[in-house]
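Missing here is one protein chain; the remaining ones are kept as they sit in the complex.
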């Protein structure tokens, strides 16, 4: 840490900085310039924050040099974190790019099973779907809750696809963890520290979405909340940030993908559905996500987007999704990754007949 | 609601919009322009969202006309909400501007009692202090918890000041509500809907802070979550938003104060400490908050900001606070409000001696 | 400046930093920490930028300590800059708060003269009005140009009010400077360096508006472009910045007012008309601007806002403006400033009759 004094800071003020630093166990190196004095702190500073120094009289500002995240940092662990599901058939963080797909909300048993079959046929490896939905309005549909989880589980049983679904409260963590394969923390809850601690105490993989105005550094610190509670299976999902631009739903910050791959060992997921909010932009930005180095994608697919209760505007049809998967495979290969081929022998007709029945 | 079709939308697409609207119980008025068709929806639209229309083929965009908030809107309730504490000695939403003050964190019994006496002597009406602290890093001090609540209660007993403190999780709502007079929802939890519902079921006044990137409309919808759960004593606290400007900690959006006073009947609190992040800017922005029409202020005051464990950089000393209160009274009068005079006959010496022991 | 090396930076990389610094004439102080090395540079660094160091291998980041602005900084010149117009009858930067008012655009001879009389009667000291208008669309009204300047000059002759108007291009600087008393640089041109240099070579006071996404530091550097060309009569106008919030036209960053008063000696103007974009919020935010410490206000007033060709939504009527001036005087006094009384004996009837002809 470097503490920069104001021009004209007194010897007493500089002394107070040095005294505080030494009390905290650091060595100090004051440097007396023409215009200002700077005090450099040396030693193990991981537990030391800028705040006590910022508050001292005569201090202009402080600069932290060592990053405050420990467990999520690539310098702490150089090799990629690998997260395995379904007995190793689904691996995040390796050469394969995993595609997760499904509707925004689980709307009915038929809807989720139909979608699960469709996305599996196109090559998706994980089924997404919301049972508990965070909604801006208390008067909007809030999800089917437990019933939604049961439908997801049935869809998994039929297709073999592991599932990912959002958990919104500490109280429902055990219930959701019982059903799902991956716990999703939504953007609004990125800094809901109680919830982060609760999922940190489970043994389920967690996908942590970036908050609407979360910086990359804050986001990594939120991952740190999960990791430091004992759960090392964390992946980070870029889903767009809030900026002044309103032509798209969010500004999809793809810079975050290579930045995090440099800074952290955790797998990175890209969500072009929320990142754009517009169905017609999703294919281009899904391809861009793969090219930028994402380890996985999460995409909204709905059998009939016109009838979706939420996010229909950004949902792909199954046909669009199938075409996109073909296109994505080509881009993956061009960046020395791959997306697994779609299974050849699915006989879904029978299941669908029963479900639609 | 107005549904705007794309140029060249087909009659079938327009028909689908009309059919969906009528199924939802609205009357429709299609208007056929030269370049485009627009379908206006009429009727009770409070339960109808834009999403089902946005998702239809041929729709360019939809525009909601009626605001989606019902309970928080001034058109629903023209007169100001009045929130009373301490048997009517502290009234939010009336002509008096209420000043709440105290440290960021409750650090020790002595610290909070000393501060309580100091801010009361200067004219504060409510004592603030954090017992549970949301911190960016899991390795930072997280507050004294229950012990902090007990210290706050003791400070209230000594000074007679009601207290406000933050509640961060659903599980701790009963405990915090037992001790505090006002429940604070912090910026990071603005959209923690489970928590909003939980405080909505208590009978304690709630101060809802604006999220770092919360729009005014989202913020009012979050108030709606509390109000619709039965708690009508909600006040809204502007504490600065996140923008590209880094010279100050946040961008203090004072426009929100008169905007909300126009739009809603709920009291508005301004927090220039977080709004600026810099002690030297707090007095100017506190005065500006009063001039802009805030019903209350919340200010960080610490007996020794240099030693504060958090937010020392933005904390006022008791002497600065006392001066500021004098200045604020003049501004309040200039906008036809007032700030109550400081009590004249406090004999704090005895208490302080005991506490400092 | 402090140059922070990456963990594991080699001795050769550190040596390259030191060599570059010494070549540039600085003394260097390397500090070897456990995790990293930091090189502090000492000496006269005003001409040295971060860029050559940022680009070196092994450098994690650089931190500039000395602010790069020299002429605009309060440490360079502790006393306020005072700008006088109209033989000292209008003084910016002193105890009086100067109110500038008028329409967005000069629309006609009658309109500007009527407005000039109305705002003078209410106590305005400077008349504003746009002759050259920067418009988002090339198909919108672009202002009356020279004809508009002539109308402004006639309004000045009738009322005695000095005028402020925008100059948009280098070529028109001589023409506009011939007519106006203050040259306005608009938000879109904050970083139009050619234009800044051109107005810096005139002897007219300049009001430099903050760009829509200009940081305070960039803005001061733009003032530096004017000052370093020889024109020391610069004032800075906060007019709102662009953020994610769309309820108001801009986010009015009043923090900038006290921040600049601390950092710089230049007068600060607040523009609540653009800062809010909504007529009904202008009075509250004008009062807040005065309370925050602004040296002047600039306000849009139109005799018939419903008929304004631009910015009607944010323009006050003359009656609203007159009431606001009364209210502002009270707030000014509450912060130990004043706004001059309105002149008592204006006989405008005759002039108006002639103009309305």
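Note that the chains are named A, B and C in the order they appear, and that numbering of residues resets to 1 at the start of each chain.
To be clear about the criterion, contacts are C-beta pairs under 8 Å (C-beta built on N, C-alpha and C of every residue); 3 or more make two chains touch, one makes a residue touch a chain.
What you see is a predicted model; the values in this text were computed from it and never measured.
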Candidates C:75, C:169, C:232 or C:323 - the one touching the absent chain: C:169
Residue of A:241, A:266 or A:320 in touch with the missing chain, whole complex considered: A:241
Options C:165, C:189 or C:276, residue touching the unrepresented chain: C:189
From B:20, B:125, B:144 or B:242, residue that would touch the chain that is not displayed: B:242
Among C:121, C:271, C:311 or C:327, residue touching the chain not depicted: C:311
Missing-partner contacts on subunit B, residue numbers: 2, 4, 7, 29, 31-36, 38, 40, 42-44, 60, 63, 65-66, 75, 213, 242-244, 246
Positions on subunit C where the hidden chain makes contact: 16, 46-47, 49, 51-52, 54-57, 68, 70, 134-140, 168-171, 188-189, 191-194, 211-213, 218, 221, 224-225, 228, 242, 305-313, 315
Residues from subunit A at the interface with the omitted partner, ascending: 213, 215-217, 241, 243-248, 251-255, 257-259, 261-262, 275-276, 278, 280-281, 284-285, 287-293, 327, 330-331, 333-335
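Convention: only the chains that are shown with their structure count from here on.
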Length of the line joining the C-alpha centres of subunit A and subunit B, rounded to whole Å: 28
Rounded Å distance between subunit A and subunit C, as computed from the means of their C-alpha atoms: 41
In subunit A, residues with contacts to at least two other chains: 213, 242
